[in-house]
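For this depiction, one protein chain was excluded, whereas all remaining protein chains were kept in their positions.
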Amino acid sequence: MTDRAVKKPAERIPLRVRLALYDLDGVTLLVVPAVLFVAALFVYPFAYGFVLSFEPKKGDWIANYAKFFSDPFLYDTIGATFRLAVPATLINVLVSVPVALRVRDMHHRRILTTILVIPITLGTVLIAEGLLIYLGPQGWFNRVLMMVGIGQIRLVHNYTGVMLSLILSGFPFTFLLTLSYLTGIDPSLEQAAATLGAKARARFVHVLMPLLAQGLAINLCLSFVQTFSVFPSAVLLGAPAGATRVISIAAYQAAYEQYDSSMASAIAMIMGFCQLFIVVLILGARRFVYRGAAGGGKG
Amino acid sequence: MAIAARDFRELRLDGMSRTFGTIKALKGVTLDVRRGEFIALLGPSGCGKSTALNCLAGLLTLSGGSIWLDNTRIDRLAPEERGFGMVFQNYALFPHMSVRRNIGFGLSMRGIARDEIKRKVEEALSIVRLGDQGEKLPGQLSGGQQQRVAIARAIVIEPPMVLMDEPLSNLDAKLRLEMRAEIRRIHDLIGSATIYVTHDQEEALSLADRIVVMRSGEVRQVGVPEDLYASPAHADVAEFMGYRNQIRSRAAKSGNLVSVTIGGVSLQGTPVDTLGSDDVIVAIRPDDLKVTAGGPISVTVESAQYHGHDFYCSGRASDGTELYFLSGQKARKGDALSLAADPGRVLLYSRSAL
Partner (left out) sequence: MGRERSVSERLWALTVWVLVIFFILNFAAMVVTVVINSFGTRWFNAWLPSGFTTRWYQSAWDEFQLHDVLIVTFEVVGAVVLLSGLLGVPAAYALARRNFPGKQIVILLFLLPILIPPITFGIPLATVLYQAHLGGNMSGVILANLVPTVPFVVLVMVPFIEQIDPRVEAAARVFGAGTGRLFLHVLVPLLAPGILAALLLVLVRTIAMFELTFFTAGPGSQTLVVALYYAVYAAGVRAGQSIDAMAVVYMLTTLVWLLIALHFVDPTQIVARVKKESAT
């Protein structure tokens, strides 16, 4: 005890200073409210839903999942959703590349990007409503088709309508993302390739694509996750009882028509799992592709 | 020597011009380059030297004039069709390819057989002394090593000409000196012509066979380093070549001698261009303005920077003129010193010619 009395204050580092060495001080506390908020309203509901999915109204703990995978009306929704999400994602992301390549060299780029932001801001509900009329049997699109002799095509209340709305609302997003990745690639790299004899196609294959690949992977993930969650357009513009009965509809019906929140949570979990699975698949494939900075050197 | 430069006799730049909107970046540049020559394009920022290089490479189109390789006009060709090697200021190494693949890129674009590519890449690696770094990615190399990969990549395709755009500006001083020697050594080894852009007159003086001094898009003087050092053709060239003293004065002719008044004292000088009127600019290198006991010009030292061997000083003469000179002895602020200069090293330029 005499030791402690003799110990000089300078030899004991106060707690506040020790914490500051780890960057934990008053400023750090500013992050706490937001963290608590996200924890309470995102993490907790997710965990709650996860647990709830194993507490069905009747049956044992796995009953919800068993029911889902034994009832075609339910498990077919996975297939229906994939049949919409995969082509839509592929089209949106792959087409964005040549378009972004052209737009990259444009002078009035900002006008085009502004126009393309409008579909994103208007949202899926409005696009669904608009397409119902525009692509309808009496709409302008079909009128033009009839005028040029192709004849009427059924474009609403079916798969095609939903696919078109996914492209209309999804393409601007993938395009803007690809464009931003493309402009992040050092232009002197293509110049160097040109001086070494690479023509336009060779420059694309050997320089641009490898450096773009990691950005495209992220683009594919984000785009897939978005299209897989399609909901209002599948209902309004599609055939919600048939070809476009997507998994989100099943979840919605379980929650708000059957008042079975346990089942609804289970379906939401399955949905999340499918999305996670594909994301992991895409990101896993990244390992075979360059993953670093897109600059050209220390200059 | 295994890597031999391709045959050409002469590269001719004929009135090369390039305009960006209203800005004339190049105003009719005319120059001949012979095979095997090392040419430095020297000038301050914005003088057009990098623009000229990019036009040569084909990365910029000419607004006027033409470029000829022997009897073939090449300024309409795309960069991939010209076959020049280029070393970029930021190296522009492909970050996703190994050093070997970077170097071999130009060869694979030409469809050369794989064994041949392998052999040539190894040769290039040994020329730039990077033999054991072949499998690394550019991000794992130091600045100097990246630079050498950039050079290897440009020379392995055996181009008739290598273009270098301020390749040493991103390196530290010591490395810059080392790499300077390397670049000249490699140039001599492979025998291509080299066009080297720099703003550093020391670099140009030590590397080039001929120097092209540019300013505001025009060629101000072309010559061997000795000529540019000893007798720059114009006052602005002199200033750029290190003639730090640029004093306005009036010339007085008496017979064959011309004298000017510096620091209140009359000094004999050598006119470089024809003096139209009496208004002249007197250019003297600081190392030519020597501290001499009993010398004609008296100055009071204002600042003296120690540089190891000498002191770089600035002083004021009795009429207020500021003069820059070197002193072998220690100098301090306030010291009174006398300076003298050999008439052959006091260069006079017509002021109206600017």
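Chains: A and B, in written order; residue numbering restarts at 1 for each.
Everything that follows uses one rule, which is that a contact is a pair of C-beta atoms (placed from the backbone, for glycine too) under 8 Å apart; a residue touches a chain by one contact, two chains touch by 3 or more.
What you see is a predicted model, and the numbers here were worked out from it, not measured in a lab.
Enquirer: Can you say which of A:128, A:185, A:208 or A:278 touches the chain missing from this structure?
Expert: A:128
Enquirer: Which of A:95, A:145, A:209 or A:243 touches the chain that is not shown?
Expert: Answering carefully, the residue with contact to the hidden chain is A:95.
Enquirer: Taking the entire complex into account, which one of A:75, A:159 or A:231 touches the absent chain?
Expert: A:231
Enquirer: Touching the missing chain, which residues of chain A?
Expert: These residues touch the chain not displayed: 22-25, 27-31, 33-35, 37-39, 41-46, 48-50, 52, 95, 98-99, 101-103, 110, 112-134, 138-141, 143, 168, 171, 173, 176-177, 179-181, 190-191, 194, 200, 214-215, 218, 222, 225-226, 228-229, 231-232, 235-236, 248, 251-252, 255, 261, 264-265, 267-268, 271-272, 275.
Convention: only the chains that are shown with their structure count from here on.
Enquirer: So how far apart, in whole Å, are chain A and chain B when each is placed at the average of its C-alpha atoms?
Expert: Computed from C-alpha means, the inter-chain centre distance equals 53 Å.
Enquirer: Could you pull out which chain B residues touch chain A in their complex?
Expert: Answer in residue numbers: 57-59, 78-86, 88-96, 105-106, 109-110, 137-139, 143, 146, 150, 153, 157, 163, 170.
Enquirer: If we count contacts the way the header does, which residues on chain A are in touch with chain B in the complex?
Expert: 186, 188-189, 191-199, 202, 206-207, 210-211, 290, 292-299
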